[in-house]
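Every protein chain of the complex appears in place save one, which is left out.
What follows is chain A.
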Amino acid sequence: MTTVAVSLTPVCAADAIPLEGGVAALVDGAAVAVFRSFDGSVFALSNVDPFSGASVLSRGIVGTRGDAPVVSSPMYKQAFDLRTGACLDDAAVRVTAYDVTVVDGVVHVGPARVVS
């Protein structure tokens, strides 16, 4: 993975995201879902559920499948790996995952990750 010209968008305080919950943020015109898992790790995926086209992933239930932290879409319940955006119920589907980092308690969303 190579990363060039990193631009970070601050979106909210980390503790504004409920533990095991998500919020939606607008990043460069794109709807991004930002989640906090049980241990406080922060993840960011596209907010758009690829199965319905609705911008709703941040409203899904956050949990685990096996060892993977996942969110299940509130529409048709497919689970997406928070780390990669891979759909665990359909190997052909993946949502965009974003780099995300917490600086001084503030969540910053970076560019879409390039997945090889």
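Please note the rule applied: contacts are C-beta pairs under 8 Å (C-beta built on N, C-alpha and C of every residue); 3 or more make two chains touch, one makes a residue touch a chain; residues count from 1.
Quick note on the criterion: contacts and distances are computed from a predicted model.
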item	value
Per UniProt, the name of the complex member that is left out, chosen from "N-acetylglucosamine transport system permease protein", "assimilatory sulfite reductase (ferredoxin)", "Cytochrome d ubiquinol oxidase subunit II" or "Sugar ABC transporter ATP-binding protein"	"assimilatory sulfite reductase (ferredoxin)"
Touching residues on chain A - with respect to the absent chain	9-12, 16-21, 23-26, 29, 31, 34, 37-38, 46, 48, 50-56, 59-66, 69-70, 72, 74-75, 77, 79, 85, 90, 92-96
